[in-house]
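For this view, one protein chain was removed and the others were kept in their places.
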């Protein structure tokens, strides 16, 4: 973290600015009382937490597949914005997810890592795990198209 | 449709029973006032409609990526249940989606087709289009694991 | 087919020019005595045939997975070149394939269809089947990056 700016080493946006941007862009997902929160942003990485509310749950308290897909997508997006700045037009072009285990009840953490950051395309993978465990519950690879700047 | 049973040719469940099952299993998604509805179920196919509510929309009225992913997933599930019956334990193991165009405002239709129906695994693809257009807005391939019966 | 040019309706390259290009670019794959041949090229579609030689076979005469992946990739490439012309720098960025059934012995046909043709990206799907059957043996979705022109 560079003193005075709040921008973590290797990133171009402070976590605060990123969070404020997400609250504006995804008001149902981020913000006070909302289920998603940014845990950390680093050099080509990000971790986002999902405290699932009723709408994300299946019977038994398990987080649903679509909620895991959305969490993976948004975590990749956070890792990308940490590198390229607040570019609202970056769009997901492909997302592939493997569901590995039924998640135990409770919050989910998603750890994203960019494996390519090109001029036009960014690719990353995301591991999703329960806060209460180490095994991955899902694993995702996604591609983003980056607009000309 | 076989007279008297409501079960379409080549399927094992009537659309009514399927809808009732979905309302029980996904109460946030299906049922009166809910955004998803089964349009049709046929031999290895299904069509589901999404009338997106506020929570599925991005600024500009465009349906969000996660909402499209969920629609694709649920449509494949409907096509599968039409073949194997109401097996609640069939689970998505892999889902890969390409986002092709920004959807125009309005309802989205998803057309799923099973391309393999094995004892353990089913694979299908899903084309997603706006009711107001012909071009695909997204295309998805998904795999389901079928429990031993 | 426009009389005199050999260019099929809705494409910009004649099948002859395309084949000649492929022989130059993939000399191990196309050309006299080589296993791949272009069957047809149409508007956003192409069909390529693989007469597998020893190197593509597994014990029992079954075409190997990597040979099917290569066939899918090259068929998409042919469909794309039929639309954008002989652009050797178009590159595959993502390829996802599901292996559905063990192929019976004999030649394999791949039918590709572009589902998006943008300025920067093209996406298509490919169904692979034995000449002796109708069931798909594999199904593939691939994305190509198109260089600035």
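The first chain written gets the first letter, and so on, giving A, B and C; residue counts start at 1 in each chain.
The working rule: a residue touches a chain if its C-beta (ideal position, glycine included) is under 8 Å from a C-beta of that chain, and two chains touch if they have at least 3 such contacts.
Remember, it's a predicted structure, so these values are computed and weren't measured experimentally.
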| Of the residues C:47, C:83 or C:96, which one touches the chain left out of the display? | C:96
| said: For the chain left out of this view, which of C:19, C:73 or C:111 touches it? | reply: C:73
| task | Specify the residue from the set A:45, A:62, A:75 or A:143 that touches the hidden chain. | result | A:143
| Which chain B residues touch the hidden chain? | 93-94, 96, 120-121, 143, 145
| note | Missing-chain contacts on chain A, rising order, are 96, 98, 100-101, 115-116, 123, 125, 127, 136, 139, 141, 143
| note | Touch rule applied to chain C and the missing chain gives residues 25, 28, 54-55, 59, 65-66, 69-70, 73, 91-99
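Everything below uses one rule, namely that only the chains that are shown with their structure count from here on.
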| remark: Relative to chain C, largest Cα-centroid distance belongs to chain A
| remark: Expressed in whole Å, how far the mean CA point of chain A lies from that of chain C is 36
| request: For chain A and chain B, let me know how many angstrom lie between their CA-based centres, rounded off. | output: 25
| By residue number and range, which residues of chain C touch two or more other chains? | 96, 143
